[in-house]
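Moving on to chain A:
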Amino acid sequence: MSRQAGRGTESKKMNSELFTLTYGALVTQLCKDYENDEDVNKQLDKMGYNIGVRLIEDFLARSNVGRCHDFRETADVIAKIAFKMYLGITPSITNWSPGGDEFSLILENNPLVDFVELPDNHSSLIYSNLLCGVLRGALEMVQMAVDVKFVQDTLKGDSVTEIRMKFIRRIEDNLPAGEE
Partner candidate 1 sequence: MTPSQWDLPVELCCRPMAFVTLTGLDVVYNAVHRAVWDAFCANRRADRVPISFKRTSYEWYIPKGILKTGWMNKHLNLVPALVVVFYELDWDEPQWKEKQSECATRVEIVRQSLQGRNTKVAVVLIQKKTPLPPGEDVIASERAAALCNACDLSGKSLFVLPHTDHLVGYIIRLENAFYEHAQTYYYTEIRRVKSHKEFLNKTTHQLLFVRHQFKIAFFSELKQDTQNALKNYRTAYNLVHELRAHETNMLEIKTMAGFINYKICRLCFQHNTPLDAIAQFRKHIDLCKKKIGSAELAFEHAAWMSKQFQAFGDLFDEAIKLGLTAIQTQNPGFYYQQAAYYAQERKQLASMLCNHDSSVVYPNPDPLETQTGVLDFYGQRPWRQGTLSFDLSDPEKEKMGILSLQLKERNVLHSELIITLLSNAVAQFKKYKCPRMKSHLMVQMGEEYYFAKDYAKALKLLDYVMCEYRSEGWWTLLTSILTTALKCSYLMAQIKDYITYSLELLGRASTLKDDQKSRIEKNLIKVLMNESPDPEPDCDAAAVKASQKLWSDRVSLAGSNVFTIEVQDFIPFVQCKAKFLAPSFHVDVPVQFDIYLRADCPHPIRFSKLCVSFNNQDYNQHCVVEEAYQKSDVLEQSAQGTMCLVPGKTRKFTFKFVAKTEDVGKKIELRHEPPALTNEMYCLIVTIESHEETVAKDVKLTAGLKPGQDANLTQKTQVTLRGTDTCDDSFPALLTDIPIGDLQPGEKLEKPIYIRCGTVGARMFLVYVSYLINTTVEGKEILCKCHRDETVTIETVFPFDVAVKFVSTKLEHLDRVFADIPFLLMTDILSASPWPLTIVTSQLQLSASMTSVDQLESYVENDLPSFGRVRESLPVRYHLQNKTNLVQDVEVSMEPSDAFMFSGLKQIRLRILPDTQQEVLYNFYPLMAGYQQLPSLHINLLRFPNFTNQLLRRFIPTHIFVKGYMLGYTSMHLQKAQRSPGPSLPYASPAAEPEA
Partner candidate 2 sequence: MAVCIAVIAKENYPLYIRSVPTENELKFHYTVHTSLDVVDEKISAMGKAMVDQRELYLGLLYPTEDYKVYLCNIAASPCSHTFLHRYGYVTNSKVKFVMVVDSSNTALRDNEIRSMFRKLHNSYTDIMCNPFYNPGDRIHSRAFDNMVNSMMMQVC
């Protein structure tokens, strides 16, 4: 790809507080626009999906990883390269299901939620749901249909944030990806 040469694995520096505040403003605006938390969660997922289907290109160009042979490799790539590259953190991979098709990403700290405290009237809001959408969208573009959801969240009082990823099936047909 022609753009490869110009991209290094180094990202340009941007102030992380600005990023956190921007994301926070986005979520609170969605909360104001939609009456209930479920709708907001759905929107965040949609937005994440739209980011993911595009971000995958940038990721592949920068990281130059090859095709993953199994889901385990995918997990490693996601945690050690992708998260590191875009969020500066390296979640740990745990809780593999016996069949090897499900695992958890444990985030000790989540830069999206710096300074955030969920008020009581938004108890069912999945604040970082954008990430789920991003992962789902990105993996779809490399022919993997996955289900991504938060099972633990520090914002809700849990000690860590845990994202559960489940491999559903390989996408065989090369249909153009639908935008949601």
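Behind the choice of candidates: all candidates are chains of the complex that A comes from, given by their letters.
Here, a contact is a pair of C-beta atoms (placed from the backbone, for glycine too) under 8 Å apart; a residue touches a chain by one contact, two chains touch by 3 or more; residues count from 1.
Since this is a predicted model, take the numbers as computed values, not measurements.
> Scan 1 or 2 and return whichever one touches chain A in the complex.
It is 2 that touches chain A.
> Under the touch definition given earlier, write down the residues of chain A that touch candidate 2 in their complex.
For chain A paired with candidate 2, touching residues are 17, 20-21, 23-25, 27-28, 31, 114-119, 122.
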